[in-house]
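Note that one protein chain of the assembly has been removed; the remaining protein chains are unaltered in position.
Note that the chains are named A, B and C in the order they appear, and that numbering of residues resets to 1 at the start of each chain.
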């Protein structure tokens, strides 16, 4: 299969470029009969949209989704759902120079070699963070499907920006995660994170961070042993998000430092349901969901495009040059990423739930 | 596709169970003309084999590979290569009890629910670490293919066991990684790691750890933007290894705490080649290889099976019971995992190299 | 994978409905650097377009293709190519009645059951012949790719309409196949075919027919033994065309009546090339191309929608009713199908040529 396709039964095919005519995605395999219209998707796109606060890029994109197939009478039909956003506010001028001067930390150089100069380099082309809008569109459909059929809910929120860490996260403060610009449930840490981003921006620099994601309501047994473990498919999808450089489940790296007796989660009954006392497994054992909430942490590197002068190479002349990346960029992509992570995780869960026969081809 | 298949052009299909007749794998898509015989694979299997030292399980398995298709006159033919190992020293007796008493930290409970009691639970069945032998078989073929055609070399070694960390890793000491039982290039740390494992074993407990993997010689541009990024496909494959709970590339989680100006890797020329001064990207930008060595870190949780008494649930009676996991187990799986990680990474690189047209269907 | 995806390396994903907003297709896997613009595709779409002669439906569709991704500076970029046609002249009124009265010979009834009433039934929805426009778009790209890189040429033409058969077909008259409305190289037979269609139309009835396709210039060895034989993948793609009910290669059904000594093609040298004297194999042996032209024959059933009164069932009331299918229909779809067959065959050959490493990821 081509490199732009993901999933087995809930399949998504991405297309479009940052400064081309549009960015879009086709979802093949969504059951028929799901109530769906553009507002179900727009709502999540708006949470990802640029230009909403001082800490995000000033590119103004309405990011208005259009569903151009697969929905009839406000319900999915079982046919492929094609969704797209027409690009509006793109300024390709600053990108002329990167044709031969690759930005450090960006895909420019490998893309130049891989595509022999034919790639649409404007705005980063296919490698732009703008493509995450397509993940949100596909994931919004998955998310609605999961809520309606299985009651599965996925939430993602910022826990770290640079060196600022959130304190205690509770179900109550998670519900408020979109109340601040950095999407952190801990409102006090959120302020410090905001300040840190503004400081980095003033310095012409950027910051990275960590997003945590939790999904509750999963049935027991999603995933397949070995190659289609839930961790395998979730990580594959999460690493599709530009700037993600690490993914961990449950206790992750911290768990690797513990003894088995500390890290194993003890089974018990609670309200007639088998649960575990702790959740170091992050809801996944042997690659299968165990009925506990999924807990995933995703690390984003600091945005590569910075105004601050950096050394790089003019590959056409093989000489060292200094570069201040032009264009309008996010000093930190993390605040825009929680809806993306939520959507990507929903997409994978929907795929596995259909594979497991838990969602029928037609919803009544 | 079924859950037991991975890859696009270099495709592997896993089969077999821990205490069934065999464990095996079919590789479809390996070019014709690669010199290959069983010793190319046995060499790597032997490095993974149980029962080699006091710190691994005492299950004695010869783990002798048989190639039963796809090789003729000591060369691959272009046909699917089926490789298998007949199981010999399995003792299924201790597993009778786990039919209703799931081991904490194991796949027992979700597998019980998923397969409605039909799964081969003996020795963990499909969820056993024994299945990593199939990954080694497929990866050994990939590894030989990459060495012969593109000069790519992949190495993996232990950097952490429990709370013991390796010191400086150099190309020189990496070459000695298989000289000690824990597979750590830092021989002094290796001793402490060995002691830590023995102590855990004496306590009837287990340890986890971290393995680092480096692959050098990759051409620029392997991987596809979005869904088939090199990180996506590598992580998918790595999370197929039982007990892996986290994967990071380059500076990973640490990088997320830095500023862009610190984390971006500066381009420069070196011996007529475009390189970067640092390698925080771990050799991957925008999901594409950038010509620098891949650097990956993989976290393993402590082995779930421990002799130490643990609380759990007898699900048939819904009562809390205490369990001391019977059978012969590894107190720490990390020392046996470096060849597995090497092989899995080679498998993914081979797949992408073929997709990129860099390895022809017939080797001359 | 979803049911709307075909191909391994040259992958096509279809979307859209007959009376929805558009019909479209995404091509993933086309190499970068292929000169491509809309006129390359429009040219073939125009040959398939309705409303061009008295023997086709009077639905007037401009069928103007738009490339909305994957092409930059008039060359493919290596990114997915999304192409679509906005629907213009759809009249959905006549379709209200078929919601409960399935047309004989149409997908109405099984689609009604499969999608539980949620399918977009207007104009046949996903089952409409209009969807063949998407096959033409994808195939036009494949066709240009094959011509430019390997010199492969695919032609298709009508050899039978109802009981009228074409006489001798020669390379010279094949070149004139688009000079008449029925697309038959034998101009005398073409007239009779035209008359037969007009007569059927006057009778409120319809006709079927046979299209032959020949592809020349294929390298030896395309295809894979067993499941991805060239015949397997060609037939899979050809049966995607609505109304196709039979496919044969080379001597096909006729060959099954012969003896081996008559049907085997004798090898010989010609102009320094290994060829066969006859071509009963239709260019494929053991599922692999043998260097001779592919020869394929495709049977189309008579169009199901006819004005003539037919008996059918009102499934909502379980009563027999008589139906004269309303709407504007083709009395025979065969004259519009040759470009579709050409394109579908090109698509499959392109896929296999890329798999065989014969077309590089970047064209210089």
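Heads up, the rule we're going with is that a contact is a pair of C-beta atoms (placed from the backbone, for glycine too) under 8 Å apart; a residue touches a chain by one contact, two chains touch by 3 or more.
Keep in mind it's a predicted model, so treat the numbers as computed, not measured.
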Contact with the hidden chain (one of C:21, C:114 or C:328): C:114
Touch criterion as defined above, residue of C:287, C:327 or C:360 at the omitted chain: C:287
For subunit C, residues in touch with the removed chain: 1-6, 8, 12, 14, 102, 104-107, 109-111, 113-115, 126-127, 131, 160, 162-163, 200, 203, 205-210, 220-221, 223-229, 231-233, 235-237, 239-240, 242, 244-253, 255-269, 274, 276, 280-282, 285-291, 299-306, 308, 310-313, 315, 318, 320, 355-356
For subunit B, residues in touch with the removed chain: 1-5, 7-9, 11, 13-17, 20-22, 24, 26, 28-29, 32-33, 68-70, 72-73, 75-82, 84, 114-116, 118-120, 125-126, 361-362, 364
For subunit A, the residues touching the chain missing from this view: 1, 8-9, 79, 225, 355-357, 360-361
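Simple rule for what comes next: only the chains that are shown with their structure count from here on.
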Centroid-based (C-alpha) most distant chain relative to subunit C: B
Chain whose Cα mean lies nearest the overall Cα mean: A
CA centroid of subunit A to CA centroid of subunit B, Å: 26
Subunit A and subunit C: spacing of chain centres that average the CA atoms, whole Å: 39
Shared interface positions of subunit A, touching two or more other chains: 1-5, 8, 14, 114-115, 126
